[in-house]
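Note that this complex is displayed minus one protein chain, with the remaining chains in position.
On to chain A.
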């Protein structure tokens, strides 16, 4: 019995520590990412892509609701499915409140990732996740706006893989860049950041 109490106490302390670190990173002195590499606001971007259903999409598709955007490619065995699984978990955690959050996976490998490929790939993750692809110059345009980099790299077997920025980008409903969630950042840090992007919408609606 004592042992159970001890475990419970340790658990409570761990939760406290996690909450504190979360606060530190989100709102506290640890907030804000490297200046100069911040994404432009969506309102300052110009790009035209195609979603998984073949519809034309652009910055205007995202502005009006908070957005969560991630770059990757479907031939990616580790980082991309991990991130899409993480995103699915964050959306599940927030629940119905997150229903309006635009959640988009954008390929940096348009040569291989067709509309059909993107449609099938995103169907295995949270239903809210969209998959966008487009012409190489349009992918380059959106990556530039987000300050995202990507690069084709030869793999051992004569094929290629893509190095790419792996963070998740958050924007509020006005299209203002809020923050990024680092690759594989734990849920207890990621969820408050998403809530922050969503909160800005509420504040705006009330004012």
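FYI, a contact is a pair of C-beta atoms (placed from the backbone, for glycine too) under 8 Å apart; a residue touches a chain by one contact, two chains touch by 3 or more; residues count from 1.
By definition in this document, contacts and distances are computed from a predicted model.
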UniProt names the one chain left off this complex as which of "Protein DVU_0532", "ABC transporter permease", "Protein FixA" or "Copper(I)-binding protein"?
"Copper(I)-binding protein"
So which of A:161, A:174 or A:199 would be touching the chain we can't see?
A:161
Where the missing chain touches chain A, by residue
37, 74-75, 77-79, 81-82, 84-86, 88-89, 117, 120-121, 124-126, 149, 153, 155-157, 159, 161, 163-167, 180, 182-184
